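The other protein chains are all here in position, but one chain of the complex has been omitted.
All chains are identified by letter, namely A and B, in their written order; residue positions are counted from 1 within each chain.
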Amino acid sequence: MAGLATTFGSGAMTNSINEIENAQVILVSGSNTTEAHPQIARRMLDAVDRGAKLIVIDPRKTLLAEFADIHLDIRPGTDIPLLNAMMRIILDENLVDDLFIEMRTENYYQLRDMLYRLDLDEAAKTTGVELSKIYKAAQLYAQAQKSVICYCLGITQHICGTRNVQSLANLAMMTGNVEKGDTGVDPLRGQNNVQGACDMGALPNVFPSYQPVGNIDFREKFEAAWKVNLPSKSGCTLMEMTHSGKDGPIRAMYIMGENPMLSDPVLSKVEETLRNLEFLAVADIFLTETAKLAHVVFPAASFAEKTGTFTNTERRVQMVRPAIAPIGNCRTDADIISALALRLGYAMDYDSPAEIMEEIAMLAPIYGGMQHDRLEACWGLQWPCWDRSHPGTQFLHKYYFTRGKGHFVPTEHEPPSEMPDKKYPFLLITGRIYHHYHTGTMTRKSSTLNRECNEALLQINQVDADQLKVRNGETLKVTSRRGEIKLTAEISEQVKPGSVYTTFHFAEAPINLLCIDTWDPLANCPEYKVCAVKVTKP
Amino acid sequence: MNDKLTLKKDHLPAFLRKLSKDYRLVAPIKNRHGDTIFTRIDSSNSASLDLDNQPQNSIKQFMLPQREVLFSYHAKTETGYEFNPTDQINEPTIFFGVRSCDLSAILYMDVTFLQGITDSHYLEKRTNSVFIGLNCNQPFANCFCNATKSGPFLEFGADLQFTDIGDRFLVEVGRSKGIKIVEKWGHFFSAAEEKENKQQYQAFLEARGSFTRLVHVDQAIKRLQENSVPEKVWNQLSLRCQDCGGCAYICPTCTCFTITDCPLTKNTGERIRSWDACTFSGFTRMTGGHNPVSKKTEAIRQRFMHKLCYDVKKHGRPSCVGCGRCVDICFGGTDILRFINLACEGS
Partner (left out) sequence: MQDVLTTCVYCGCGCGVYLQAENGRVVGSTASRNHPVSRNNLCVKGWHLHEFIHHPDRLTEPLIRKKGKLVPTSWDEALDYTAKELARIRDQTDNQGIGVLSSAKCTNEENYLLQKFTRAVLQTNNIDHCARL
């Protein structure tokens, strides 16, 4: 998010999902799209059916990679040297869009100077991909009229996540593949309303619609609307809160519908923090690993029991409608928050979620024309939608970038903070699988989904399996410098020798015990994708 | 079906209103989002009856619901288990506007659930159902019922069968339930004249000639029977399968289900029957972990063998009624039309 915000001025997907099927070249990086975003994978494969070229950058041979014209199976954490090499080739081959760079961007010469210093053979060696394949990919991407880049957490969950994103943005701007339909840079958001939670200002530094809390004008606007003085200092990030430790500054927490006890890195540290809070309140639909540590647990209504809106990855704000009344004694989170606010002497007087949305539309310019009555009458609206006559926005940065001019940020390789060594010889990659969602709070309770997949498997290459004398289905112990867990072996050609892969959905096998607690300093995104482990028979 | 009648289109709303007094009336309704779905008709939505678009669901969900309580149980320490039938009431229901494919599918489900061991839950719903069919004058985009011999006009199975002949419907009266309705609401109907009978025949001929897809179902069946579908076809199909189960769920003849015991409290619970799909790995996986259909290619093969080969052998006809719904619902490239085309390639 921080990556695209600094280069383009907005961290959201520039295109719409349906535009992807019209692209001529699709470059997918760090996204297991068929499993994590089935609808988007469908567009990609439809495009391939119609003759589009597909480039997949992934250390694993994912299902999508099977359909790829070029699969760049890089060493994990070497995205920057790969992308820089591609850009150098584009430069050498004179496939640069000079007019676009001149009219719409700034700071290009700094990038160009850096690229001229790049040694292509050295870069290819770092990534572990043959130079000829990189050549082919670069030409393919740059020569097409409409090339689209899709990326996901395989790009951002690295110590250099922000710079990875900036590199992708550089590549797109250098070839003029932004600001038009069917071409752009698209971060695929993993959770159903992660885009909306960001838009709503559930972030430590911005009000709704990304208006900085440190800016006096914005603060005064919200102070006038909310009739209260507001703090100007940016707050703590999630990792600063959940890793604040036994004697950290955070003494109490209110957690709504999140499960940091399974989703955050170095769970032992999270547990230490949460256990030592003076007060912890959790609102959730199930007694999650986090809720079990709480002093008070509120039973929340599920999505099927309330009215509201979600914002999907293409910035489409859509209605959520109740099919039933809250079960048992459950209440919606909006009701719980309002009741707490009232007890703390601040009235939140809303008749309905529609009235809350009216307030959002007043204060968040990108949601300016999004009232429930409008959203009810259509299939949702894509922000920015400035007023009630605005039809919403299919793709971003038309005519000019949100920040004015697109900003090139030259980036250089930064190796992952922990690489395999003698003691911990395997590289552990983590991700999602098709049948489950996030911490499994909901999907693990679904009988069919849980039947289809009810244990975390450790993907391991045949070569390594032979060496360890392990067969399919055998239990393996995976140890890192931070912890150990047991997983079932699945021999797979998807991973290369020396790498293993598993998922974080399962409370029985909390993989985040093992992950390293380093994070990207610019975006605070944990380095989930790479750490060193030892794999043994228990 | 000897007695042919007519019903003026102008009188259809009034006729349906009368029916809805005695029955739960289910018909295709275009909802406010623009989707046409088989739904219960009441005064709030009766104006949105949509006979111009194919309903996105079939009436399978009313006969075999996605999730159905079979019975409830109560574990008692003294007397052991106590079982109670569900309190689900199956209201007498009229399904109006059922297309030939969907009605053929009901006849197929009868074979599954009523021949041999009778499924009491299905039987009760079936006994309480009246089907008013509607012949298709114009096939929809993905239809191929001509190739599966289940449309576009239906010859038997409906209680009343409607055909659109301009400003009126020609009505053929089927079984006793249809006779009962026609007798009770006789003033809505007139006896059909020779001209109207001819109009119906003309509509039938035109409908037969207006299919946009040429689908070689018979040839695909033959190839499956000869076991001459190349391995690469299965590989190609399985690579694109997203394992969503949508084809089985939307199919009007797919009746695979699974049984789960769902606890409600510590010692009470319900036994649930819910839809399942033969392409899911959990469908065939045994308790010990062995799976006889362990690969995606095998699961896809199993699906098409069942629909187009095993069922032909067993019942003399494929368990595909050519409604084309699975073509639209598939994530791409694994649907039955794609299979048939691939299987028949080069012959």
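In the analysis below, a residue touches a chain if its C-beta (ideal position, glycine included) is under 8 Å from a C-beta of that chain, and two chains touch if they have at least 3 such contacts.
This is a predicted model, so every value here is computed, not measured.
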Task = Taking the full complex into account, find the residue in A:Met103, A:Ala224 or A:Ala304 that is in contact with the omitted chain.
result = A:Ala304
Remark   = Touch assignment to the omitted chain, from A:Ala47, A:Val185, A:Leu449 or A:Ala465, lands on A:Leu449
Task = Would you mind spotting which of A:Ile250, A:Met419, A:Leu468 or A:Ala507 touches the chain that isn't drawn?
result = A:Ile250
Message = For the chain not shown, which residue from A:Arg117, A:Lys292 or A:Arg481 touches it across the whole complex?
response = A:Lys292
Remark   = Where chain B meets the chain that is not shown, the residues are 31, 33-37, 39-40, 56-57, 61, 65-67, 242-246, 249-250, 262-265, 280, 328-331
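We take it that only the chains that are shown with their structure count from here on.
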Remark   = Interface with chain A, chain B side, in the complex: residues 33, 239-240, 242-244, 258, 260, 262, 274, 276, 280-282, 289, 331-333
Task = Using the touch rule from the top, collect the residues of chain A that touch chain B in their complex.
result = 34, 38, 41-42, 45-46, 49, 63, 66-67, 379, 434, 447-448, 451-452, 473
